[in-house]
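Written below as structure tokens is the structure these notes are about.
All protein chains of the complex are present and in place, except for one that has been dropped.
And then subunit A:
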Amino acid sequence: MPVLAGILPGGGLQAGAAYSVTNSTTLAMALLAGPSGAGAWCSVIGMPTFSVEAAAGFGIALDKLVLVPHPGDQWLTVTAAMVDVVSIVLTCVPQHVAPADASRLMARLRQRGAALVTMGRWPHSEATLSVTGSNWQGLGSGTGHLRSRRMRITAHASTGRSRTADLWLPDLQHGPWSTSLSNSVPAVHGGTEQQEFFSRSAS
């Protein structure tokens, strides 16, 4: 995902690292989409509301996606077992994780070369991504339907540096409606380095 690669430290998801996503499942799917499309196995743990249809729309390969919606009180064991076998683990972190457990999981992650994406805060994350602005198009007052979305994404790296980028959702998603949209709005949908809706800033 070129837009996300631009704001992630190291230019993309690094093996052995953890990333946090605070308030958007869509953003987490966007993180998974690139590696999954390239053939990596992904796993989603503890997220019963994860929509596989939306994931498929992002280009996540469903035949290489493993879901464990209800790990119960064995979250840590299940996540550690998944880290052993899949490349990317997306998980919803339970309320209380002991710091020692978190460190052990991180060690496992580095040893296996997998990447962890957590929904919610995680003490050892390389970067925390959040959606700081969202703008929908296509919906009026009683008319139309949701068509496309602009998201402003902010990544706070663990070094204290934060970067912002804008994501144009139809770039990521595949579907009949997205092609019709790109036909109707050719000026907007013009390649990976698309037109900026918000001024891009790096601080």
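The rule is short, and it goes like this: a residue touches a chain if its C-beta (ideal position, glycine included) is under 8 Å from a C-beta of that chain, and two chains touch if they have at least 3 such contacts; residues count from 1.
Throughout what follows, contacts and distances are computed from a predicted model.
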Name the omitted chain as UniProt records it, choosing among "Protein ImuB", "Multiple sugar transport system permease protein", "ABC transporter ATP-binding protein" or "Nodulation protein E". "Protein ImuB"
Selected residue (touches chain absent from view) among A:T26, A:T91, A:T128 or A:T164: A:T26
Go through subunit A and note every residue touching the omitted chain. 23-26, 29, 41, 48-54, 56-57, 62-63, 65-72, 74, 77-78, 81-82, 84-86, 133-136, 138-149, 169, 173, 175, 177-178
